[in-house]
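Of the protein chains in this complex, one is absent; all others appear in place.
This part shows chain A:
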Amino acid sequence: MSFPLLTATAALPAIGAVATAAVPAARRTAAKWLALVFSLATLVLAGIALARFEPGGERYQLTESHAWIKDFGVRYELGVDGIGVVLMALTALLIPFVILAGWHDADPLETKSSRWRPTQGFFALILMVEAMVILSFEATDVFLFYILFEAMLIPMYFLIGGFGDRAHTGSDENAAAQRSYAAVKFLLYNLVGGLIMLAAVIGLYVVAGTFSLSEIAEARANGSLSMATSTERWLFLGFFFAFAVKAPLWPLHTWLPNAMGEATSPVAVLITAVVDKVGTFAMLRFCLQLFPEASKWATPVIVVLALISIVYGALLAVGQRDIKRLIAYASISHFGFIILGIFAMTSQGQSGATLYMVNHGISTAALMLVAGFLITRRGSRLIADYGGVQKVAPVLAGTFLIGGLATLSLPGLAPFVSEFLVLVGTFSAYPAAGVIATTGIVLAALYVLVLYQRTMTGPVKAEVQGMADLKVRELVVVLPLIALLLFLGVYPKPLTEIVNPAVQHTMSDVQKKDPQPEVEAAK
């Protein structure tokens, strides 16, 4: 038996979580370093998995399979396709930055007793989330995936509710109440989604008699498993609903601004750049692969909802007063693009959507983490409390601008590649939807540049005077992310090579062919 690389990549951060939590209360700094080392080691393993993955090879690679709950046919079955392996690598890549950015976010307040160990808990929870997210990208057993999909809510709940942003207006009690509201709202929304999915998972088992993704897909392809149209549609809806809450899709999005606003910036990145990606990933993997006909049936409605998300999210971002909520609404707009790309069901749309997940992860991390550095310095999340920062902290302002430019998909930076692919892929299938989605180009520029203008330019505000520029630790967080945005903007080929074959598999799952260009068709 070969080395179980996928299990190891998920197990390492889990072990790290336990180890970090076990560090004695006084050795706070040691716990941080331990968490960082584990996250870096995980990154190495993910890198090895990425390198071992052969783009032209089998659909699922590095597979592992063990019986787990024999009576119910639940198996511990892992494997990654091009999409899964890329997202796994993204997760492993972002966590060290999240840890480093949140280095001081869970330092105990002076008023707390010394036996309180929030620091250890904070970093242990982050690693726990990492472990579950990575494993969910690898799971090819529907039940195993479901368990992870639900279980990752627990550490996330504590991260949001237990470690809020210390920059808040009003009293501490009020802030605690808001934080608690955000955490519970996050949990309830996702639990309801999960419950509905559970019903669908069980329904699928009743129909198919197995939880194995590959077995079901194979049975569907060779005709030995046929589903009644209405059954397929109900099951599809059950799965899709859960993923649409997680992603999130309009109108199920309202938990995200609360959660991202109240959580610390690194945790906000964890939500939007890492955990939410499980939702869009699962749409590609489960909805399209297991229920191709129902997916096509639901496409018109989903395309419309995605378009609403794009425009609505962007407009609400324009109207926000709170920096972090603004970024949250921008993310809702971006998730609209991802879902649009997935359901356009063209090669360009789906490749674009997959790249979009990666690029959005990196660009939002860059923007949100710099925003976090800014907010920590001033102690306020309100845009109106800033002004003229570029004069006192030019590096901070510069990196913030680059993060913003990535968010508005400036050509030359990575998000442009994915956004354009999504647009062109959508346009070739649904021209009107493609045109409506391009309004996102203008609106994104609006919310990014308004945010930059109000916070960074103009006369220096008194409270901003004396604000320190980025420190070494913060530069270590931001500069690699920016370098990556540039690299993937100019040379995305290493990613597209891995993703393309996986997309072709999905395209054949849904039995879709790309629309042919008019002129070539005429020849």
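Some notes on this structure:
Just so we're on the same page, contacts are C-beta pairs under 8 Å (C-beta built on N, C-alpha and C of every residue); 3 or more make two chains touch, one makes a residue touch a chain; residues count from 1.
The working rule: contacts and distances are computed from a predicted model.
The listed options are "Cytochrome b", "Ring-1,2-phenylacetyl-CoA epoxidase subunit PaaB", "NADH-quinone oxidoreductase subunit L" or "Sulfate adenylyltransferase subunit 2", and the UniProt record of the chain not shown names that protein "NADH-quinone oxidoreductase subunit L". Residue A:L423 is the one among A:A10, A:L423 or A:L481 that touches the chain missing from this view. When the missing chain is restored to the complex, the residue among A:G102, A:P155, A:G336 or A:G388 that touches it is A:G388.
The residue from A:W33, A:Y76 or A:Y205 that touches the chain not shown here is A:Y205. Contact with the undisplayed chain is limited, among A:A8, A:V207, A:L225 or A:A445, to A:A445.
From the set A:Q61, A:T91 or A:T496, the residue in touch with the chain omitted from the display is A:T496, counting the whole complex.
In the full complex, chain A touches the omitted chain through residues 69, 71-72, 150, 153-154, 157, 161, 177, 180-181, 184-185, 187-188, 191-192, 194-195, 198, 202, 205, 250-252, 254, 312, 315-316, 318-320, 347-348, 351-352, 388, 390-391, 405, 410-412, 417, 420-421, 423-424, 427-428, 431, 434-435, 438-439, 441-442, 445-446, 449-450, 452-453, 456-460, 490-493, 496-497, 500, 503-504, 514-520, 522-523.
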